[in-house]
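So that we are looking at the same thing, I have put the structure below in structure tokens.
Here is chain A:
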Amino acid sequence: MKNLKTLAGAVALSALMAGSAAAADMTVGFSQIGSESGWRAAETTLTKQQAEQRGIDLKFADAQQKQENQIKAIRSFIAQGVDAILLAPVVATGWDQVLEEAKDAEIPVVLLDRQVDSSDDLYLTAVGSDLEHEGEVAGDWLVKEVGDKDCNVVELQGTTGSSPAIKRKAGFEKAISGHDNVKIVRSQTGDFTRTKGKEVMESFLKAENGGQDICALYAHNDDMAVGAIQAIKEAGLKPGSDILVVSIDAVPDIFLAMENGEANATVELTPNMAGPAFDALEAYKSDGTEPPKFIQTESKLYTQSDNPKAIYEEKKNQGY
Partner candidate 1 sequence: MRAEDGSLAPAAGRFVSGRVMIGSEMLLRAEGISKQFLGVTALSNVDFDLAAGEVHALVGENGAGKSTLIKILTGAYRRDGGRIVLAGKPIDPSDVMDAQELGIGTVYQEVNLLPNLTVAENLFLGREPKRFGLTNRSEANRRSREILGQYGLDIDVTSLLATYSVAVRQIVAIARAVDLSGKVLILDEPTASLDAAEVSRLFSILDGLKQRGLGIVFITHFFDQVYRIADRVTILRNGHKVATRPIEGLKRIELVSLMLGRELQEQEAHVAEPVDRSQKPVVASFKALSKNGQIAPFDLEMRAGEVVGVAGLLGSGRTETAELMFGIHQPDHGTIEVDGKPVTFASPRDAIAHGFGFCPEDRKLDGIVEDLSVRENIVLALQARRGWAKPLPRKEQEAIADRYIEALDIRTSDREKPIKFLSGGNQQKVILARWLATDPRLLILDEPTRGIDVGAHAEIIRLIGELRQRGMSLLVISSELEEIVAYATRVRVLADRRHTGELPAGEISADAIMRAIASAEDETSGGGAGEGRAAEILREGTA
Partner candidate 2 sequence: MTLPTTIRRVLPQLVALFVILALNTAIAPGFLDIAFANGRFYGSLIDILNRGAPVALLAVGMTLVIATKGIDLSVGAVMAIAGAVAAALITSDHSLAATILATLGVGIVCGLWNGALVAFLGIQPIIATLILMVAGRGIAQLITEGVILTFNDPGLVFVGTGAVFGIPFPVILWVAIGIAASVLFRTTALGLLVEAIGINRRASSLAGIGTSALLLAVYAASGLCAAVAGIVAAGDIRGADANNAGLWLELDAILAVVVGGNSLMGGRFSIAGSLIGAMIIQSVNTGILLAGFPPEFNLVIKAAIIVVILVVQSPASQTLFAFMKSRPRSEEDAAAPVREPEKEAAR
């Protein structure tokens, strides 16, 4: 299916290249990394939605996880004379030359969700989330939720050494510092997967008096939380009440868990990077407003009171 979409995109692209460009206010090329995760698929879906809503003609190129494909796509966008380019870079290095080519052609480039190691005058702006801030939002919610009660937190880290794992941990610790009643008692990696999340949670439950001593779980992503929720249920405890569950990403399945009262809160890593990007581009095109070099997307907190069922239905169709 994904490949069909890609194929369709490629066909559309070549049709455009043949000179049958539909009339539109703005033509934007989008070089996407690929479709390695549900979140990225949602990002692609939302970018296309945003473009359609704004009447932007979007040219989409899937790079299949290869930088050379992205460079090729950008050069082809330049050759076609697009008005702007969105780039979700697969790696951080090696972009100087192609970005300079875009600059020489006076085509603004906006980076989506990942950064590059190039001078910041080679691109217009970068749109992304702040990983550390996400951890902080999660921590703030927990601190508020427990009030003055003592709360032992177990933490499911992302893949050891990965930047989301490091930053989401740091942000959470920052939020709970100064609140001595909230402390992390166990922290172990769950590799961002459901299986490992479940396995590690099982061991946390055993190590902490069958889970009686655990007040809350903080997971670096929703998938690990979903796995851990099953472990908690199988241990005869009620996730969401016996053990509070807070995690990050806001993938559809966590909303189902919230609907069932099994998860308490999630912080959204929004797949809508294109919205702020298009906003900045439109402003820049109309009156030359220079956007800041980094546009931070909102790290929105969702809880059980946010009608999780409705959000699930909405997100379900975004390709997660």
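Keep this in mind: a residue touches a chain if its C-beta (ideal position, glycine included) is under 8 Å from a C-beta of that chain, and two chains touch if they have at least 3 such contacts; residues count from 1.
On the choice of candidates, all candidates are chains of the complex that A comes from, given by their letters.
Keep in mind that this is a model prediction, so the values were computed, not measured.
Novice: Chain A is shown by itself; which of 1 or 2 touches it in the complex?
Specialist: The touching one is 2.
Novice: How about chain A: which of its residues touch candidate 2 in the complex?
Specialist: Result: residues 1-3, 35-38, 41, 157, 160-161, 186-189, 191-196, 198-200, 202-204, 206-207, 209-210, 223, 226-227, 230, 234-236, 253, 319-320 of chain A touch candidate 2.
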